[in-house]
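Here you go, one structure.
One protein chain is absent from this view; the other protein chains keep their places.
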Amino acid sequence: MDALYRDYILEHYKNPRNFGELEPHDLDFHDHNPLCGDELGVHIVVEDGKVADLRFHGQGCAISQAAASITSEELIGMPVAEVERLGADWVIDQLGIDISPTRRKCALLSLKVMRGATTGDASWPD
Amino acid sequence: MDALYRDYILEHYKNPRNFGELEPHDLDFHDHNPLCGDELGVHIVVEDGKVADLRFHGQGCAISQAAASITSEELIGMPVAEVERLGADWVIDQLGIDISPTRRKCALLSLKVMRGATTGDASWPD
Amino acid sequence: MAAVATQPLVDVRADFPVLQRTFDGKPVVFLDSAATAQKPVQVIDAMSAYYRTSNSNVHRGVYALAREATDLFEGARKRVAAFAGADPATTIFTGNASGAINLVAYSWGRTNLGPGDVVVVTHMEHHSNIVPWQLVCAERGARLRYLSTSETGELSLDELDEVLDGGSVKLVAVAHVSNVLGTLNPVEEIAARARTAGAVTLVDGAQAMPQMPVDIDRLGADFYAWTAHKALGPTGIGVLHGRRELLETMPPFIAGGHMISRVDLESSSWNELPWKFEAGTSPIAEAVGLGAAVDYLRAVGMDRVRAHERELTAYALERLAEVDDIRIFGPLDAERRGGVVSFAIDGIHAHDIAEICDREAVCIRAGHHCAQPLMRTLGVAATARASFHVYNSRDDVDALVSALQAARKVFEL
Partner (left out) sequence: MAAVATQPLVDVRADFPVLQRTFDGKPVVFLDSAATAQKPVQVIDAMSAYYRTSNSNVHRGVYALAREATDLFEGARKRVAAFAGADPATTIFTGNASGAINLVAYSWGRTNLGPGDVVVVTHMEHHSNIVPWQLVCAERGARLRYLSTSETGELSLDELDEVLDGGSVKLVAVAHVSNVLGTLNPVEEIAARARTAGAVTLVDGAQAMPQMPVDIDRLGADFYAWTAHKALGPTGIGVLHGRRELLETMPPFIAGGHMISRVDLESSSWNELPWKFEAGTSPIAEAVGLGAAVDYLRAVGMDRVRAHERELTAYALERLAEVDDIRIFGPLDAERRGGVVSFAIDGIHAHDIAEICDREAVCIRAGHHCAQPLMRTLGVAATARASFHVYNSRDDVDALVSALQAARKVFEL
């Protein structure tokens, strides 16, 4: 089996969970990966300090789309305060594959956008 | 004997002919060698279309000062129209020494200034 | 061209040390020359030799070493100018093509553009030929207009005429060859029409000068910018050729040592061309390297280089068309394009294509190629791009096509 493009990565890429728009929403953010031009946005509905629902939208490579899709399932239901504490390692753990330095920003774009929406901090997660 | 710093070159350098200012004068011009910062000016008195008298002034190396001094003796009495036709070869002939490309502007500064005063053309003689 | 097709220029491969490399036992297939070209030993050695035997600062030096360095540096300028069909006095060394375009935007643009004036660029420009114009237009209250690209990635001279007829156009800035579409633009015709309309033309020749004969004098553009590192030369040096009358009246851009004639406390006066636009210590070894690069290209022959690029591009267009679900951007006729081919495969993002190509040591580029406005026109976030130079062969194209087929397998298409 391919070490990077594992079945479940391709599956999430081809059929991303929680993709689309969410209207109305409480939080949103949109950003891009300057290296390749990929764009990703997020709409979030907050209830009782938790991520009640979310949708990602945009274009991207298998890694960035799979990362958004896989983590979206974990993010729904998570307290917003917890989202703010998530780091790069969390995403890479969730992905379950080795990420080379070149693909790191692909993997992290969805978390960057999540943090942008929840904290306003648009820096790349460490 | 030194091939460049010949006796007469040093003699002209140490005791330049026609150096100083000339007041009143009919024509004047002032310029510099951007490579080394040397400055040279000239005052000219014209009578009957001829260079009746001239004085150079400024600072310079042995080559530029000797060139000014040696040529000044030829220039006095010369029709102004003739000055305009003088080229680089004439100065170098007058100097009587081999001039390397690096020292060429040193040798030509006085003629440049002469032509600037008489024709307004401040380009370097060819 | 038939002779070239059956006898490709493979004899030069040995001159390019990087091409001897292998990754995981696989010989490197370098298909990213539009980003930067590989350098022949002749160029690498010329620079080493300069540092080993002649290194000194240029101009002003009285001693023999400084004279030698100056002759090498100014000698390189003369050969570079001759290679481009330009005059050494109007051949200015900058840091790269971006630096050359910025020189014009800052020096010419800030003194010649005003409210209501129009600068024309195209949707296919590289960011380096867009952003400097955005900045100077914003500063001077001028307007930036874009010429569109057709389905096949070409410009319309009719649209240019329309825009020029609108009046107020002061400058047309256009790529000679697009770094994404490969389109070979009719810059001679564009410059002529711009001139008739009273506008000056800047041609971004970053992708053209390396791969086809260019005669700037004949071309008639007022400014022509290019960069050494794509022309088998070193990084750290670009070139701007300009029309003398314009350069002479333009204020300096970068200020400092060497570009001056005289410095007084309050103000200064400027050196002659080309030095007026070259402040501080020049990229000396880089000029020597670029001189060696143009010598190398001349020895191969720019007509042969162009024929080789055309033949290889035609072959690539043909072979790539075999890949299912592929979309190829730009003109379909190799005659009308340079040696660069961008494509997309439905169902695999360009980034993933490049990643899987890399597993076969096939080096292609994926991304927006510094042409985001064009990407939006094409309706994609990114493309994959293969580009060629003298050292590439049909085998390299074959390796690319195999890697693309492998990518389709990985993605279960």
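Each chain gets a letter, A, B and C, in the order it is written, and its residues are counted from 1.
Simple rule for what comes next: contacts are C-beta pairs under 8 Å (C-beta built on N, C-alpha and C of every residue); 3 or more make two chains touch, one makes a residue touch a chain.
Keep in mind the model is a prediction, meaning the values are calculated, not measured.
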{"item": "Missing chain: touched chains present in the view", "value": "A, B, C"}
{"item": "Absent-chain contact - pick from C:Thr152, C:Ser168 or C:Ser268", "value": "C:Ser268"}
{"item": "Per the touch definition above, residue among C:Leu144, C:Ala192 or C:Val323 touching the missing chain", "value": "C:Leu144"}
{"item": "Chain not shown: contacting residue from C:Ala192, C:Ile254 or C:Met302", "value": "C:Ile254"}
{"item": "Absent-chain contact - pick from C:Arg60, C:Arg193 or C:Arg304", "value": "C:Arg60"}
{"item": "Residues of chain B (touch criterion as defined above) contacting the omitted chain", "value": "2, 4-5, 10, 14, 35-39, 59-63, 65, 103, 106"}
{"item": "Residue numbers in chain A that touch the chain omitted from display", "value": "32, 34-36, 100-102"}
{"item": "Hidden partner chain, residues of chain C it touches", "value": "17-18, 21, 23, 28, 30, 32, 35-36, 38-39, 41, 43-45, 47-48, 51-57, 60-66, 94-99, 101-102, 105-106, 126-132, 134-135, 138, 144, 146, 227, 229, 234-238, 252, 254-260, 262-268, 279-286, 351, 354-355, 357-358, 361-367, 370, 372-373"}
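Methods note: only the chains that are shown with their structure count from here on.
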{"item": "Computed distance of Cα centres, chain C from chain B, in Å", "value": "47"}
